[in-house]
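These notes concern the structure reproduced below.
All protein chains but one are shown in place.
For reference, chains read A and B in written order, and residue numbers begin at 1 within each chain.
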Amino acid sequence: MSTQIAEEQQTDEPGTGQPADAEAEAEREENEYAVPEWATESEDGPGENEDTVRLEVFRYDPEVEAKQEPRFDTFHIPLEQGMTVLDALIYARDQYDTSLTFRHSCRQAICGSDALFINGSQRLGCQTQVQDLETPVRIEPLPHQEVEKDLVVDMSHFYEQMDAVDPYFRSEDVEEGEEQRQTRENREKIKMSTRCIWCGACQSSCNIAAGDNEYLGPAAINMAYRFVMDDREEETIKQDRLEIIEQEHGVWRCQTQFSCTEVCPKDIPLTEHIQELKREAVKKNLKFW
Amino acid sequence: MAERYSSFEPKGTRWFLQRITAGFLIVVLAFHFMLLHFVNHAYEITFMGTQARMSQIGYFATMVLFLGTATFHGVNGVYNALVNQGLSGTRKTAVKYTLVGAGLLLTVQGIRVALAMTGMNVTL
Partner (left out) sequence: MSQSYDRGLVEDFGRWQEFSAGMWAWVLHKFTGWVLIGYLFTHIAVLSTAIPAATGDPAVYTGTLQSLEELTVVRILEVGLLSVAVFHILNGVRLLFVDLGVGLGSQDRSFYASLVLTGAIVVASVPTFISGAF
C-alpha cells in the first residue's frame, strides 16, 4: 500500500502546479477588467518581446450568435518562470476575457481535467511548461470530441467506453471485511496501468478511435488490463473481462501507432498493455482448439 | 455480454492468422524476389523456364501456398483497414462478401495458372 501512496503524491514537475503567489494575486486584483487593447488585438503591440508569450486560443460558443463561428483569439501573457499553459490560460481568462472557458481543477496533473491540444499534440495544460513550447502557443480543444464551448469538449463517449470494461474491482468469494492481499510482483505488474487519470488524451490522439466510434480506445483497454492482470480477481472474472476486450471493436482494432503511448501524461505504456491483452486473448482462444 | 458474440468465432482468429501468414510471407516473398529477379532475371523468363520450375512438386506447393496466404493476408488487411475507418452495418457486410468473392476468384484463377504452368490443359 505504501508504494501506491507514494506514487500518487509524486508529480513530474514539482512546484509547477502551485497557485500564483500572493504578490501576483494582488496585482491581478488591481488590473481586474482593465483589458489593455494591445493584449487581445494587436499582432505587433508591446506584447512581442521576450517577457510575454503569445497564445492563440480556439474560441467557440454556440449560445452567443456572434461566437458560433469558430475562431482563434490571441492573448499576450506576461511570462513567468515556471509558467504552465494552464497558468497562462488562467491569466488570460482572469485578466482579459472572463468568458474564456476551459476545465481545470487540481493543477498538478492528477485530476485529468485539462487535457488540451497544445501546439498539435495532446498534453495536460498544467504539466506543460510554456517555455518549452514554440511560440505562438496554439491551444485547441481535444480533437475527435465534440466541442461544447471554447476548450471544453464532450467527454461522455470517453466515459461510456471506460464504463464498458467494468472499471472496478470484482471478486466473487471474498467475505465481508476480508483483506485483499496482493503480491509485490503483481502490484508492480499493474503499477503503470493504475496511473490513468481519465484525461482522454490517448483517446483523442488515436487515429482508429477517431474513425471507428465503437473502438474501446486505449484508456478503456488499459483499464481492462489493470483488472485482468490483477491476481486478486478470480479466473472466471478474468475470462469475463477478456471476453469484453476481445470483441471486434476491442483490442484488435489497435494498429500499434503508438500515438496514445506518446501523449499519455502519466507515461503509461498503453500500446504495450494493449498488445499483452491481444496475446492473452489469443492464448485463451487457442486453448479451445 | 455473452449473447453479443459467439464463442465459436473468436475475433482474435483473424488477427492471429494475419500474423502467422505474415511470418510465412516474409520468407517466401523475399525468396520469390530473389529467385525471379536475381537468380533468374525477369526479362529472361520463358514459358519453358517457368514450366521447369513449376514441375518440381516442392516449388509448386510453395507457390500455391504463397498464393493462398498472400490472398488471405491482403484481403483481410483491406477489410481491417476499412473496419478501422468505421465501416459498419450493411455496407460492412457487402464489403465483406465482395472481398471474400474477390479472394476466392483470385485463388481459383491463381491455381489454374499454376496448373497451366506445369503444362496441364486448364482451358474451360
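Definition applied: contacts are C-beta pairs under 8 Å (C-beta built on N, C-alpha and C of every residue); 3 or more make two chains touch, one makes a residue touch a chain.
This one's a predicted model, so the numbers in the text were calculated from it and none came from an experiment.
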| item | value |
| --- | --- |
| Among the chains presented, those that the missing one touches | A, B |
| Residue touching the undisplayed chain, where the options are A:55, A:210, A:229 or A:281 | A:210 |
| Residue of A:85, A:133, A:147 or A:268 in touch with the missing chain, whole complex considered | A:147 |
| For chain A, the residues touching the chain missing from this view | 60, 62-63, 70, 117, 120-121, 140, 143, 146-148, 154, 207, 210, 255-259, 261-262, 269, 271-272, 275-276, 278-279 |
| Absent chain, residues of chain B that touch it | 19, 22-23, 25-26, 29-30, 33, 37-38, 41-43, 45-48, 50, 67, 70-71, 74-75, 77-78, 81, 102, 106, 109-110, 112-113, 116-123 |
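Rule of thumb we're sticking to: only the chains that are shown with their structure count from here on.
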| item | value |
| --- | --- |
| For chain A paired with chain B, centre-to-centre distance based on mean C-alpha positions, whole Å | 42 |
| Residue ranges of chain B in contact with chain A within the complex | 1-2, 4-5, 7, 10-16, 83-86, 88 |
| Residue numbers on chain A that touch chain B, as the complex places them | 208, 211-214, 240, 243-244, 246-248, 250, 252-253, 255, 278, 281-282, 285-286, 288 |
